[in-house]
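What follows is one structure encoded as structure tokens, with my remarks underneath.
The complex is shown incomplete by one protein chain, all other protein chains being positioned as in the whole.
All chains are identified by letter, namely A, B and C, in their written order; residue positions are counted from 1 within each chain.
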Amino acid sequence: MRKIMVLAALVVIGIVLLYAVGKMPPMNSRNTPDKTHVVPRYLNEGESEGGAKNIITGVILNYRGYDTMGEVTVIFSALCATIALLDREKRKVSRSGVDASGVRASVIVRTVVRFLVPIVVFFAAYMILHGEATPGGGFQGGAIIGASVIIFTLVFGLPESTRRMPLKARVPFESIAMLGFLAMGFIGIAFGVNFLTYVLPGLHGSLVDTIRSQMLMVIEIGIGIGGGLVFTSIVLAMVREDEYELQPDIPQP
Amino acid sequence: MSVSAHHPVLLVAVPLFFAALCPIWGMWRREACFPWALLGVVTTGFFAWSLIGKVTSTRAVTYNAGGWRPPWGIQIRIDFLSLLLICMITGVGLMVLVYSWRYVGKELPPEKITYYYTLVLLILTAMLGFSITGDLFNFFVFMEIFSITSYALVAIVGGPRAVRAAFKYLLMGATSSITVVLAIALLYSATGSLNMLDISNRLKTTSYLPVAGVALVFFIAAFSVKAALFPVHVWLPDAHSIAPSPISALLSALVIKMGVLGIFRILFTVYGHTFSDLSSTWSHVAGVVSWAAALAIVLGSIMAIMQRDLKVMIAYSSVAQIGYILLGITMLSPLGMVGGLYNMLAHAMGKACLFLVAGSIIYKHGLRRIEDMRGLGRTMPVTAGAFALASLSIVGLPPSAGFVAKWYILWGCFQKGNFAFVVIVLLGSLLSAIYCFRVVYYMFFAGARERGATFDEAPLTMYFPAAVLSAGTLFFGVFAGLVIPFLSNACRAVLMR
Amino acid sequence: MNFSRIFHNLNYAVSALLFLMGLYTVTVKPNLIKKLIGLNIMETSVFLLIVSLGMIPDGQAPIVTNGVRPSMMVNPIPQALILTGIVVAVSTTAVALSLCIRIHEKYDTLDAFKIHGRGGL
Partner (left out) sequence: MNWVLNLLLLIFLVCTAAAAILIKDLLAAAIVFSAYSLLMAILWTQLRAPDLAITEAAVGAGVTTVLLIVTIYRTVRKEE
């Protein structure tokens, strides 16, 4: 009964959607409203005004920087929500270096991961720092940092990764993405221009561009570190297994 | 440019700053979180206060984030409705925060307190940002922040019913969020812009009006879920009744108003200008919303009467009151709209007060069932008195703010000549009188002897906010002239263009 | 209904189909994790729609490099919006999964019908 009602509703929604698809501007054409109104300025002036060769980076950090501030707040609130629901990982856990079934990861996996993680982190750093000119940026870099921590945790176990990244070191930096945005915004206000304006008055020549790219870089690094730590903390809070605490240490082979 | 020109953005930036630093304070010392959050809300309240004069003297205060003019950048735009909402958010938020101090200390495990205050600051930030933005996608971003935080706050205590209710809320809320993105995508494809006023201008000339019409339907459907309009209200009674009481107050008084604001912005700010092809779709959508709202008034009240648990009853009453607000707004007469918007204010204060009172009773005596409230009027006079005053406003009796609101709504119905709605509004008031005064009766008049007449009041920081809020309903009933002229100007401007 | 236009807008039609599949999963499937997978499918389907909006014939990625003129670039706004959208999606999923863990602790099942009785969620 419920299924039939749902299916009927879905059919109605589907017909409405198909109707919209039939009436929508043709795909893959140049003369649709979205490509003639706001975008030309972004594409033509994006490098000089927005301060980034990668127009998307310019749009998300500069033209729509306020949105991106909201976006980093979204992941921060997701972290707060996860912690509020699940609590932080416990600090003292004794069973180290084993996976869930109590089996130590093989030496090959451990060695490979030990070499892989620095490379992945290095790649993430490249992505964060070079997001201005190539695809990538703070979020992508942050997600990759998070992924590297996940790999590390899977192989070396939760205690090892909480030892490497203790809670006290993580908490102050989790909100750094928002603080980066706010700091740059307040600098703008202090100089008498609008919030999140990177072109400060009273500067001349190439200094304007330099200051702007430095400010964008601060925000980008903030997003990278903050995003990476948030993903790390969410995953660590979720993999926390309460049974870990109760079991004695397994002797290392 | 002086600092006062930046107040619109500081309204978001300052509470965000406080929220960002809250976990760090909590790591140092848990007790530091409450004063820190209080300081944040008070500072934000100062900015909201400072905007009152500016907004009432001009039609709207605008601020370009990043210094980019509207179609290219994000514009913050504070009109009178936004002003009303930010005053409500900071005011009710402050009261709820003060109330939380003792309540949370008892109800929550200590390790969750830090993140409780962080989440409350985040939810207030997001609602402030949502009320003042003039950009559709920014609208969505802030909506996501307050949605995610409210899912977590509902389940923060972690009882079985709480996590179940929170998951239900999350599923419906997330589905509606996705629908909002879909609608934004359709509207963007038809107009090529994201600024609300710019979209509204471009809708006059676009050749893709059918797409915009479909987007309108999706928008309204999605925001109806956030506002808990009648057929999609099913998450509300569970979530609002099981959440910790200060959070119930926050959700019922403010968060569902955000859905109403979404419907208002879409119907009037974005689609208000469009005529010709779209006008029939538009008026049909408004008609459907007003009938759903009328049904919500009747059925929500009936469900509230059938409840035996006080908080569930108050939650169902929210469904009915949202019906009043949306009925007033979608009636398309200036008087009705004034009534609907004024009811937002009245309901925010009244409903926050009712939930805080219910929380005090749970805190003090652990009572949830209405029959168990006998004699509380003697032992907890301030709390019970606040409840009685606030229920005057919920029912809509003079001299409360709820009376003014319902009077205007009724007047609007007469103006439109829609007598079915007249009957429904009056019937709704009658039904709400039944469910509210039943509780008042138990508190003050039934079986007082069973409980000792000793004074056994909740702590000061708990009955004071409730008393302030109920006094607020009285104040805005007597001095409705402070707000109504501006509201009616705003409504006439919205409807006449 | 204009079927040739629908076929031309194939990406849009497929994203509409994926949206419906996701919605079906969210409403009908009893398992909570299944519902979340459906939610994610819905989300990505909308993202596909928005990204497809920005495409132009022989378009290039909107990155200023040698030999790419601004008129050859695809629309960057949808991409900027979806970047936000993806992060929002993963945030919602994280919160929902934490709720799932708690629900499993309390009810020892993730079946909506067992948790809620007959009506399901």
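Just so we're on the same page, a residue touches a chain if its C-beta (ideal position, glycine included) is under 8 Å from a C-beta of that chain, and two chains touch if they have at least 3 such contacts.
Since we're looking at a predicted model, the values are computed, not measured.
J.: If the full complex is used, which shown chains touch the chain that is missing here?
T.: So, spelled out: the chain left out of view touches A, C.
J.: Touching the hidden chain in the complete assembly: which of A:74, A:143, A:176 or A:189 does that?
T.: Residue touching the chain left out of view: A:143.
J.: Which positions on subunit C touch the chain that was left off?
T.: 10-11, 14, 17-18, 21-22, 24-25, 29-31, 33-34, 36-38, 40-41, 44, 47-48, 51-52, 54-55, 57, 59-63, 74, 78-79, 82-83, 86-87, 89-90, 93-94, 97, 100-101, 104, 109-111
J.: Mind listing the subunit A residues that contact the chain we can't see here?
T.: 28, 54, 56-57, 100, 127, 135-137, 139-140, 143-144, 146-147, 150, 231, 234-235, 238-239, 241
What we mean here is this: only the chains that are shown with their structure count from here on.
J.: If you tally the C-beta contacts, which comes out ahead, B-C or A-C?
T.: Of B-C and A-C, more C-beta pairs in contact link A-C.
J.: With chain centres taken as the means of their Cα atoms, state the distance from subunit A to subunit B in Å.
T.: Chain centroid spacing, subunit A to subunit B, equals 31 Å.
J.: Please work out the Cα centroid separation of subunit B and subunit C, and write it as a whole number of Å.
T.: Between these chains, centre-to-centre, one finds 29 Å.
J.: Can you tell me which residues of subunit B touch two or more of the remaining chains?
T.: If we look for residues of subunit B contacting two or more partner chains, we find 137, 141, 144, 148, 151-152, 155, 158, 188-189, 194.
J.: Mark out which residues of subunit A touch at least two other chains, giving numbers and ranges.
T.: Touching at least two other chains: 17, 19-20, 23-25, 32, 34-35, 38-39, 42, 64, 67, 70-71, 74, 77-78, 81-82, 85.
J.: Under the definition above, what is the set of subunit B residues touching subunit C in their complex?
T.: Per the touch definition, subunit B meets subunit C at residues 137, 141, 144, 147-148, 151-152, 155, 158-160, 163-164, 166-168, 170-171, 174-175, 177-178, 181-182, 184-185, 188-189, 194.
J.: Using the touch definition up top, name the residues of subunit C that touch subunit A in the complex.
T.: 1-3, 5-6, 8-13, 16-17, 19-20, 23-24, 27-28, 52-57, 61-65, 70-71, 73, 75-80, 83-84, 87-88, 90-92, 94-95, 97-99, 101-102, 120
J.: In the complex, go through subunit A and note every residue touching subunit B.
T.: Per the touch definition, subunit A meets subunit B at residues 16-17, 19-20, 23-25, 32-39, 41-42, 62-67, 69-71, 73-74, 76-78, 80-85, 87-88, 168, 171-172, 174-175, 178-179, 182, 185-186, 189, 192-199.
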